[in-house]
Structures are given as structure tokens and as C-alpha cells.
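One chain of protein is taken out of this complex; the other chains stay put.
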């Protein structure tokens, strides 16, 4: 036997075949069985026909990343066989339907036939035939395939049966029965004929109830917890998931979500809603953020709280709309003309996505300024198992918001009063006595347009001052692993899970001890924290999912410290654990 | 006598009174008389009523900046008396019309009456009455005022007479005569009654024919010289001057200028025109650039040459639309998602504005990428005298543009062929054999959408590589003054003229020897040049017209060198020579 | 304190810095009168605007104001209304603002039908940027951006609004304050998006179209047989734009539920009044297990 409860599984097919559904079903089965799961999705910007695949990593221990090598491949179409078969580990297995395999219309003429790898177990499963015999449609092939997968891994069939019953709930009983029957047949064949050879076993084990959750879902949950009342967004991958989730919850949760004509309007509507007093948020990706960037600064100068969710994807322009990159850091840090206090936070995993989204609303209200929540396609759309998230200590802080009673007592209310902290008490439209103007021109303390030179300087100073009271020395960065380690990896955002996994792997497999400095607050920047760690560090290695090492540039700008050794990946894909471990090993040997 | 041919003159009034015209007329007279001139304009974002003023500096030596103190003030309205009289140097003079002074509607009720400064010469000139007597309208007061100014300075009346004849050319002979008559009367009074006391004399002197030119005009001239054929822009101060100038020349010079619905369209049209093969340019200020920023990256990934003129003004948002600031440097350096090769140049004076605009087109064509020409309100709209600009050696370089014949010989033309330099030969629509797609998605060498990981990396590398062959070590920065000076001032853009003037002043008046490191290429950045100078420098002082020292941040990011000592001005006004000299002196004493 | 008897309650200390003779003064008066007539208090009204001479108007009315970006008065107005639908929300701006930079928002606002009032100060020119032809500048209009005269067909905002599905479309004239006052009152009372295109005099950059020019041409559609409920006729009279006969008044008024009434979320209480303390998300998390 090769192992228990450790699996790298890939299901491939063409867009429209339901690859995602299959991957997700297996993941849910594993998760409910107490195992840790990670799903990486790779799909093109195409609705039907082009290749896509889901990789499901299963482990008894927490797992946050995928590897290049595959234990078990389920190929739903011919292209998937061609593309993925060489990734199968020696001794690994391929499940495909030699005769009945589907061929995507875009691959017209593509043939697979026999597999020329003698070092793997080839499971020729007549999935189409089984589906047909069981009286099902083409779609049923997915259930049959899942049956074959479960059988090969000797996993409890009842787990699959439950899952199918639940997910097909709304369908006809007959259809459900057919699916169960087809799955069962494939299960039996796989289990009897191949499981022994495959040698990997999945078993139930104990554990808490874990969510299977994407970064986008975590962000949406964080926003709901924070009391978001208004979300305006124009669809743009990979941010759309947040909009879709919130829209689904909107009626029940008293939220208004709106998809206006463009991102400009999306940003403007949220600013208007926030000005009127509700917690408001907008979301987009880089291209949409270009369009929002003018309004972004309006929120800055008018001191209107605003949370902007930016899920990065590879640029420039339309780039690779459904792939991943960390290429927008510099952009969000400096978008818009002139200087103003902004806050930029970059969660590294689903838990941080949840808590930092919540925090973003508090920060926006407290500092009366826009806050950018920077994610990327990987964090947005990959799926992790996550322990229950504690919410007991989450406190809403709406900042210096004047109550109607407080306002009534004031004689000459000044919305932009120059204060020591730079923060001025805020009145909301509708309150008697608070009438003021929020103005995108430079303005007086009352909000009236002013071109006066001294007033300008004092309003600029006031606005800049606001975030200087935000102390990020503790929360702005985090050093993971052994603080005394001789090697320090430096990174941010969605590479966190893979870097943490690599640290474990390097230690266990190669006795290499690394720590990981994760930067979380990009603005204000934890200058002291980062400097202290880097100055003390032995060897440092910058790891980023972009072409120019944007965090590295920021660190140098903020601290003067240059991290020369850089591992940069910018082919639109997230790092894989084995790949990253190899790259690090190579660098360490080089020097 | 206090001096010859050295003057700080201010004319103030309210918007609509023609302050600009008066200042410009005096400047032109001086310039034609062989003197050097600099005009600083301060006006609000308002059409009529609010205060504005022009300051004209005159000297026998080259002059690029203004000072806080005033030798002679011509107040066309009451507000100007109030606002500017305390800037008059002891012994200086004020010309105003005690009885007939105009009061702006926005100042209703404002009175001036007697002037409580006994240390200045008060020239109560009944300008309104003179105008009336000479049979002129209210507008004629400007001519009368000019007469008074000329008389007080004992400047040759014929120079004014010529100027008036020329500028009023299109008007009725009677009107011209009236203006001359009014000017003459005021001239005579001033000359006879006050000139002696004023003690400043302006005289003709020898010199070449100098232009009186703004940065915007210089940019437009550079673009025309470069063969710009298409200019699309949406009006936005302070960039509009370029559009207006080019539009005036359009028919004669075979240029199409177009004002579309917004800045998005302005950028798009220029990209389209450039794709089709003409030299194209767009222009805006920060807020408009926000809107252009998405198209900006499209030009980057499709490798379409594009020159974008960005004239900065104080942000955020609408900010101070008609004032000056250098606050958009970081923004233009990092606008748009992802990484791509861009070029950013920042001229420091009108001569550089001319030559760098020309160069920008060559660079855009050669590197097939967008080039940003970064100016600001001060450089855009202030006026300098400028020696004739040599154009003999200016050569058009359209880069690797394929001729129809060359294309005909190719079998499988690839627009985005991966080459060593990263630059690929370019075909233009209309050419047989060149058919290709320019695509904002990541694409193959042929321009077709591609999501392939390796192709992505190689296209990214190719694009990044392009500008790495652009060697800016010589041209990217310039060290002015004594390279051995113990103090090095560091700056960029429109502060160049005032910094150069300050260097002269510090040397002459205080024997302080400073050099000035002017950074011109912001991207690619002259890393070696700047590092070399700064490492060798004694004391360094960063001088910027913004709130956070954006060049300082860039220098630190690029070289690791932090310039701690920073003189930052961000009240929407340019540095004045005396002010800056004082600030520098103060810093030097402090440490 | 009830101020509703104070007829100066919408006045501000600051004085408009428009050019003497500018039509914006007339529009400002009409709006102020309308707010009084509607018996509103300053704190109940929010005015948003873009950038331009006209867009400075919120500074000179004692109401809550959001003087936003060029072309961007409508998105913020929509957000304000949805967050607190008890407020009266009025967006204003120029023709450059609304029919060039911000035209998309305008067209979509027409079909979205959120209960806003949108008043465009239409002077055919970009004034604050010192005079360039706007989308409503007539063919041949000479300006700094069109020295040989504008080439494009002028936009007809009234026709466009009707075609885009607006439920209240009117045209006024800055020189007829009484009529404009009535239009503003009707627009604010209208349930849904109400658009008033105001022909505004710009004495500085469009002097050819001064008071006299307009006065000789304007007439009130209501005086004829015009039926504002007839959308087709309204559209035809809008497109048959004749420079010599400028119709004013309500072209079209339809009856359709405003956007926000389809949102039960807003039914009970404005969003802004809803409590956000201690929201429980555990059930949502449980769904993901």
C-alpha cells in the first residue's frame, strides 16, 4: 500500500463538462470525512469547449497547496489525457474511457487510444457505456467517474451516495437512482479490479466540522458580519464571486446589491451610499479598478469611508482573465493623482480574508478613507477546508459618527475640522444641524471649495495625519515558523498557504529550516517590523507571483533593504509546493 | 536709482479683467527689448469675479522664477490692493485708482481707500477717469495701467505704443487711438510725477530674438516637429493648452485633433490611430489619466506606440484645478494592472519640453510602448523667454516598421515575434500579408488569445525586455552646477528653473555652493547615474512640489538611498526663489 | 426647531461666483423656490453635482451636498437614495458633465428609474474649461476646440431620455424662473427618475444664445394640445427639434414604480437605520460545511 489519506487528484475535461462539480464533490466527501482538502481550479476564459481541470489535494494534516505530480487522474475528455498523463507519478493511476471518451469540439479529431506509460495503472472505465446502461444522460458520466475514483481509493461508497442524493435533490427520483446505479457499477469495477494496485486508501477520520470555502466566500462572509448594507459591482473575474454570494443573501440579510452600467458607477454608488451612512463596498479586478481610480481619490479627499475589494488577475489589459497573479500591488498603492491617506491590506488565506474584510470596514469608518482589500484569483477562487471561524470578539467600530443629538448641540458644525488626529466628526445627511458639503475640490473645514494656499496645506496635512495614528507594527506583518531560522522567505497574499506548506516540506524532507515573513498591511507599511526581521535574517528570498517583485520594490522603498534573491512566477499560475521547494533548493545551492 | 532692468512686477485683478493680458503685454515688450522675462500666473477655477494675478519678472540675465517680494504692483481691483500690498518691498510702488478702483462682484462692499504703508510709493492713478476721458471703455483701463507702469519705469513709450497697435490691430482705428491716448496720459503722469521716486529703470538691450513660450506651447511644437498626425483629448486644465494650440494648427499642418466624449475615448482614439500607423498623442491631467489608465495598459500589451501628455495639478480628485503640484509621479509609474514596459519622462523647462516631446514619439515608436510626458501646471502655463531652439539635428525614428515590400517577402508574419531585443517588426493595417490581431488578452506571437503558461512567460519577458535596451545612463539625469559642490539639491520637473536660480543666488549672495541633480527619466530610471552622484554627494536636499517626496521614494526604491532632508511644498503654488533660498538656508543652519 | 416658515432657510452665506448675467442664477433661484414650495427642510435634501460652472450650485444652497467629479453626479446620487430613501436627492451639472463625460450614467439612470431629480444646466458649451463645444453645441458652433465650427450633430437630451425609458422628461429655460420652479416641484414629486434639461444662458462662452435669442423662441408645450402621457408624441415632438421653436415644459411623464420599490430590503426602514451590531453569520458558515 502506498499510503492512507494523502492524495493528489486531478479531474480534467472541457469547459461545460462539469469538472468543477466533480472536483468539488470529491472534496466535500473528503472534508465531511474529516480530511483536509485543497482545490485548485484552472480554467480558461471560455464557456464551453476549452480545457479546464480541478486538482484536489487531500491530507490528514492541514494542506494549503497543490503539487505538480498526480496520484490519480480522472480524464473526462481526450485533451485531459494528453495534457495530464505525464504528470501522473510512477505507480499512479489514470481513469479514462478508452472507447467512449468525449472530445471537445475545439479538439475535433483528437484521438487518445492506448496509453504509452507502462509505469502507471491505466483504468479503462467504460463510463459512457455505464451511464447509458444505467439509463442516464451524458452528464451522468460525472457520477460514474466519481464512482470509479471512490472505488479506486477504497473509500466508503455511502459517502458518495449521500453526496449524490443531496446534490441531485431537486431532480427526479429516477435520475437520482440512475446516478447512484452508475456510480455503484464503476465503484465496484474500480474497487475490485484496480484498487489493490492503486494502493492509496482514503478513510474517514475524526475532526471538527470544517467549511469548504473560497477566499471570495470568506470576503463576503466578513462583509456580512461587518454589516455591509450596500454592494455595487460590475462583473469581473475573479471578483464576481463576492457579488454573486452577496446578491444571493441580499433579501434575507437586508443588503442592497446592484450591478450598474460600469465600474465607475459601481464605485460612485458605493461612495454615495457610504456618504449617506451605510457600510458600503465595491469589488472588481485591475481593469475595473482603473476605471474606479478616479472615484477612489474622491473618497480620499471627501473622507468618505469605502471598502474596495480588488481581486487581481494577470495583466496588462484583459491579460489572463481566469488565471492568477499578484501584479496590482504597486497600482493600488499609488492609484489616483496626488497624495491621500489610504489603507491597503492583503489577506493570505481564507481566515485572514474573513477577518481582514471585517476589519476593513472598521478601518474605513475609523479613518474615514478608502480601504483596499487586495486578493487575487488564487485566493478568490481556490477552496480550502477551514476550521470554524470565531466571531465572538468581532466588534463594530463606526468611528467618529455624530448622533443627531450630538449634532443638535453644535452651533457651527465643521465636517472637515482640523484636529490633532486628522479625523473629524462625521454627520450624515438627514440629520438636522449637520448640513455640509463633501467636495472633491480642495475645501475649507466646512467643505466649501477653497483655493487658499494655507487652507490647502492644512487640509492636506490633516488627511495625511489620519492613518499615521494607525499602528500596524504588530498586525502589519507576521513572521511564521522558527524566528531563528537561517533562511527567511518573504511574501504576501495568496502565496501564504503554499509557502507554509513548503516550509514544512523543506524541514521534514531536507532538514532545511526556513521562516516566512508575510506582509499583510501594505499601506500603512509595517516599516519597523519588516526592517527588524530582515536586518536580523540570514539569507532572504523574495517569493512573488508577479514579474517584477512588487513587494520587494515596496520593501526597498520603505526600508531601503533590497532582497536580491527573488523567485518570481508570472505565467498565470500559482506556485506548486514541489515546484517552489525545488526552486528554493536550487537557489540555496547556487549561492 | 534702485536698479536697471531688474524687476518684480505684479498685476492683480479679478477673473475677467484681463490681468493675464496686461502681464503678457509687459512681458512681450520687455522680451522684444532684449530682456529676459518670466511670467507666473495665479488664477482660480472660476470664469469671472475671483482674484487672479500675474507676476512678471524681468532681468538682463536669464531668469526662470519669481520671488515673493514685489517692486511694482498694478492693482486693477480692490482685492488686489488688499492681497498684495504687503508684498511690496520698502521703496517699491503701488499703482491703483483710489477713486475709480473696480470691486469684484464677489467682493461687494470691499473698500480700499488710503494705503497705510508709508514705506512705499503710492501712485494714485485715476485710470478709470483717464480711460473715460480718452473715450474708452472699462477694458481700456488695462492700456492705461500699462501706460502708468511704463512711465514709472521710464521705459520707452514707443514700445508700448507698438504693442498696443499690434494687439488691437483688429479693432477700430478710433479705439486704438483712444487706447494710445489713455496710455500716453498715464505714462506721462507716472513718468513725471513718480518715476524718479520709483527708481527702477527698464532699458532696451541687445539680445537674440527670444520666444515668449509656455511649456504647453513647447510640447505642442515638439509634437508638430515629431510629425504628430492625431491628437485626441478631453479638456482638462492644465493640459488643455496643448489641445487648443494643436487644434489651431490642425488644418494647416495636416493634423486631426478631436475632442471626444471623455478621456477614455480620447485615449482609445489615439491608440486606434497609432495602430493604423500615424503618430498619435493624447493629453490630460491626473483625473483624466485615471480614466485613461485602462487603455494605457492596452497600449502596453498590444505594443502600440502612444504618447500621453500628463500635466499635473494638485489632487486628490478635482483638487485645485488651476494650481500646481508634482503629485502624480507615483501614479503614472504604476498605473494599470500587471507589469509592462513603459517610459516616463519629465521635462524641467520649455526647452526640454520641446525636445523631450519630440523624443517621446521616437521612443514610443522604437520601443512600441506608451510614453508618458509628465508636466505640471507651472511648466504648462508659466511663460519664459527662450532662445531659438535648434532643430537641425532632430531625426524621426519610426522604429521597426515594416514596409509593404518587406512584408510581401515574408511567409508567416508574426507581429509579436519573440526577439532578443523584445522588439518585433510592426505591420500596419492596410498592408497585404501583414494581417494580424492586436489583442488585449495575453496572446501568441501571432496575436491570438493564448492561455498557455509558457507562452505567457515568454511574452511577458519579451515585453519587459524592450526598454532594458534603452540606455538612460547619460540622458536620464543631469547634474547642474559645480559637481564638486558640498551640497546637492535633488529634484525634477518644473522646479528646475527656480532651483537653478536659487543656486545662483545662494552662490552670489551667500557664497554657498550647491549642485542640482535633476532626474529626467523616471522609467527606465538612471540608477547608476543617480547612485553615483548621491553616493558621492556631501549634503543632499530633496526639493519637491508635493506632500510626500515622491521622487525621493522612487530614488530609494531604485537605489536604496534615502534622502532624509526634504523641502516639500504642497499648497498648490510653485516655489519662489527667495522662499526656496530661505528654506535651504534654514535647513543648512539646522543640521 | 421648525424652520419651515423661514423663507431664507436654503440661502447660504457664500455668494455664487458665476459671471454677472449667467443663467445659473436663475436655475439656483428656481430650485430654491421649489424646495420652499415643497416644504422641505435643508437637512432633508441632498444635492450632488459634477464639475463645471453649473456644478458649483450645491455650495450656494443650504442643503447637504456632494460636489463630486466631472460627469459623476448620478452614481453617487443613486447610492445616496438607496442608502436612505427618505432623503430628497437632486443631481445637477452641466451639459459637458451630463452629456459628454457622464452620458452613460444618464442614459442608464433613465431606465433604472431610481427616484432622483436630475437637472442639467445645458449651455451648449464647456464653460469652466474656458469654452469648448459640448455634445449639445449646435453644428457649426465655433469654440477653442472647434475653430472651424463643430462637425457633429448636436445631442438631443430630451429625445434621448425618452428613448432610454425615462419616466419624467422636461425642458426649462434659465430665463423663465417661474416655469422652472414648477418643473422642479413636479420633478421632485415624481416617483422615479425625473430629468429636466434646462437651456441655460452662458453670457461668456455662448453669448450668441442670450436671453433675447431664447426669449424669441421658447414656448410652453402645455399651452398647446400636448399630452405628457403620450410617450410617442412626446418623442416625436422632442426629435423634431427646431432651433426656431424651442418647446419647454413637461414632455413626458409616465407612471412606473421606482427601482427602490422593488427592493423589499428597503421596505421597513431606510438601510441607514438598520442595526449592524452582532450580525450572526454562523448559519452561513454552516451551509459551507
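Order of writing sets the chain letters: A, B and C. Residues in each chain are counted from 1.
As a convention for this text, a residue touches a chain if its C-beta (ideal position, glycine included) is under 8 Å from a C-beta of that chain, and two chains touch if they have at least 3 such contacts.
This one's a predicted model, so the numbers in the text were calculated from it and none came from an experiment.
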Where the missing chain makes contact, among the chains that are shown: A, B, C
Full-complex contact with the absent chain, from A:21, A:45, A:167 or A:458: A:45
Which residue of A:82, A:244 or A:588 touches the chain not shown here: A:244
Chain not shown: contacting residue from C:232, C:268 or C:283: C:232
Sites on chain A contacted by the missing partner chain, in the whole complex: 16, 45-50, 105-106, 108, 234-237, 240, 243-244, 247-248, 251, 257, 259, 261-262, 287, 317-318
Hidden partner chain, residues of chain B it touches: 31-32, 209-213, 217, 221, 224-227, 229-230, 232, 249-251, 253-256, 258, 260-262, 264-280, 294-295, 298, 302, 388-389, 391, 396, 428-441, 447-449
Positions on chain C where the hidden chain makes contact: 100, 103-104, 107-108, 111-113, 135, 151-156, 159-160, 162-165, 231-232, 235-236, 238-240, 256, 259, 262-263
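In the analysis below, only the chains that are shown with their structure count from here on.
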Pair joined by more contacting C-beta pairs (B-C or A-C): A-C
Approximate Å spacing (C-alpha centroids) for the pair chain A, chain B: 45
Geometric centre distance via CA averages, chain C-chain B, whole Å: 37
Distance from chain C to chain A - Cα centre to Cα centre, in angstrom: 41
For chain A, residues that touch 2 or more chains besides their own: 294, 298, 302, 440-441, 449
For chain C, residues contacting two or more additional chains: 51, 69
